[in-house]
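The complex appears here minus one protein chain, its other protein chains still in place.
And then subunit A:
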Amino acid sequence: MSRNTVAGWSFILPNFVGFAALTLLPVAVLFYVAFTNWNVFGVAEWTGTANFRRMWNDASFWTALRNTVYYAVFHIPLTLAAALGLALLLNRKLRGVRFFRTIAFFPYITSIVAIAVVWNQLFSPEYGPINALLGAVGVDNPPGWTASATWSMPAVIIVGTWRYMGYYMLLFLAGLQTIPAQLYEAAETDGASPWQRFVHVTLPGLRHTTFFVTVLLTIESFKVFDLILVMTGGGPGQSTLVLSQYIYQKGFEENQFGYASAVSIVLFAICFGITVIQFMVNKRRNS
């Protein structure tokens, strides 16, 4: 073995031991456990595709999957637009933008429990300020938010978007700063309106950032969990039950590790598949 190989490995090893044991190994084991019947104390019993066949007929699984897609379909574009809008606004030379950038980032560093409990108070159907405000502007029948099966998911999506937009805004801001100012000047000399400059200079310049943000945002949406668990507990009924939470329920509350792992594989496959598709689409667009 060459000296470089020894040196290289010696640097990586302290981290790699932990990484291999606690991340790589569990990911590999997942594909075995999913084909077994297993609880904490027992032994794994190979059951082939039984878990997957059970999942196919499991109405709760489909509800969780549908709700996860519901969350993602609204959370992704909303957050993308809000983050980009904030970034454009805060990229301008206005007094106090630095202060505002800090503020925008604040929800992201705040703990999920604090956020959930505050928003639950704000959303309180009878006494909360949000419905008071809606009442004041003439909404006769304000939503029941987290107390209503119809409005619980929108409520969760609003909070999710509020929490994460500052984070993605930061990525957009970094992207905006890489667009050369000359491009804007040239466009302006050519008589391009600000809207045209946005479409023909800003958006193409942000393409890589937008791609990266979309990938991150998609993974984040599909693994949503803590926010929902603390805000609604998946309810009312199963109206906000999502995949991650269903995995948690089956695995840690009901000790059905094999079945929970099978559901985990679905979550894994979705995130992996979407990432691969996004990369392929991006590659084709670039070439």
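Definition applied: contacts are C-beta pairs under 8 Å (C-beta built on N, C-alpha and C of every residue); 3 or more make two chains touch, one makes a residue touch a chain; residues count from 1.
To be clear about the criterion, contacts and distances are computed from a predicted model.
Visitor: The complex has one chain missing from view, so what does its UniProt entry call it, picking from "Carbohydrate ABC transporter membrane protein 2 (CUT1 family)", "Redoxin family protein", "Possible lipid carrier protein or keto acyl-CoA thiolase" or "YeeE/YedE family protein"?
Guide: The record names the chain that does not appear here as "Carbohydrate ABC transporter membrane protein 2 (CUT1 family)".
Visitor: Which residue among A:84, A:156 or A:241 touches the omitted chain?
Guide: A:84
Visitor: State which residues belonging to subunit A touch the missing partner chain.
Guide: Interface residues of subunit A facing the absent chain: 2, 4-5, 7-19, 21-27, 29-30, 33, 38, 40, 78, 80-86, 88-90, 92, 94-97, 100-107, 109-115, 117-119, 121-122, 124, 127-129, 132, 162, 166-167, 170-171, 173-174, 191, 193-195, 198, 212-213, 215-216, 219, 222-223, 225-226, 229-230, 243-244, 247-248, 251-252, 257, 260-261, 264-265, 267-268, 271-272, 275.
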